[in-house]
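I have a structure here, written as structure tokens, and I will follow up with some questions on it.
Left out: one protein chain. Kept in place: all the others.
Moving on, here comes chain A:
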Amino acid sequence: MSVLVYTESENGKLKKAALECVSYAKAIANDMGTSVTAIAINANDVDTLGNYGADKVLNVKDDALNPFNAKKYAGVIEQAAKKADSKVVVVSSSADSKYLAPLLAVGLEAGYVSNVVEKPSSLSPFTVKRTAFTNKAFANTEISTDVKLVGLSNNSFGLVESGGSASIEDFSPSISESGVTVESVDKAAGKVTIADAEVVVSGGRGLKGPENWGLVEDLAEVLGAATACSKPVSDLGWRSHSEHVGQTGKPVATNLYIAIGISGAIQHLAGISASKVKVVINTDPEAPFFKAADYGIVGDAFEVVPVLTEKLKAFKAQNA
């Protein structure tokens, strides 16, 4: 019996969230007195998984698994879980992992809890803490099935290096048919995504128009950050829906969230509340965001942000 963790990769490279999931699986395995098995699909750097706590890697290389397909991937992970006789399976909160997890749950007859933010508080009954009501609360949730499927929130557990090494085993599962085929993928190369970012710079209506988004983009570039926006901005068509963060948009759980010209509607604050440090820049000292933020500047974004960008550039150069 081993804790199984699905380690997601992109273009052959393991994602940071995958390493976080391995760190998390290792913590559970330690409590259970068992080992960690990682399942990797078309990843080239699986050697690194041992350092985060994997004891064994089931290494799958198959062109039939490229590009991602939820049904096929769920089938592969299910076979890995059965091979490792796993009672606990861990996946991340990426778009792809959240797509495959419900299919995997049915296949494994596993109770599934998503958006988990901590190590299980108890193994019997198996109880995990998850976010609910779009980060306005947490729910301590018990899983009563024999096999448990845990979806870990990104950036909630962190990376823990154990300095170990893993044995790598080639694994050739059977690959199921899928009624969904990818026609095309439209993804900007090299751009940091909101899901993977450690820093997000977000703009609101206070920026007055899409032509002023250079302010946000320049600051994001200096910080290696993803860009995001408030709901009114995406509703007005200034920015794409995919940048809308908040209760009906994307949730954000970054280390640093910088809000520029966003007043802080309750739905927006809920969506970003899992972020660790929040900075707000707004002309209106009464803006609700100031109550949710850690640091704030009352001031005109058009004056403050360019200075911040320049000074951060100098800071980064000095500390590089």
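Odds and ends about this structure:
The criterion applied here is as follows: contacts are C-beta pairs under 8 Å (C-beta built on N, C-alpha and C of every residue); 3 or more make two chains touch, one makes a residue touch a chain; residues count from 1.
In this section, contacts and distances are computed from a predicted model.
A single chain of the complex does not appear, and UniProt lists its protein name as "Electron transfer flavoprotein subunit beta", one of "Tripartite tricarboxylate transporter substrate binding protein", "Electron transfer flavoprotein subunit beta", "PadR family transcriptional regulator" or "Multiple sugar transport system permease protein". Checked against the hidden chain, the listed residues A:Gly50, A:Pro173 or A:Gly249 yield one contact partner: A:Gly249. When the omitted chain is restored, the residue from A:Ile28, A:Val88, A:Leu152 or A:Ala195 that touches it is A:Ala195. Although one chain is not shown, part of chain A still touches it, namely residues 67, 70-71, 94-96, 98-103, 105-107, 110-115, 127, 129, 131-145, 178-188, 191-196, 199, 223, 235, 241-242, 244, 247-249, 255-256, 266-267, 270, 273, 276-277, 279-280, 290-300, 303-304, 307-308, 311-312, 315, 319.
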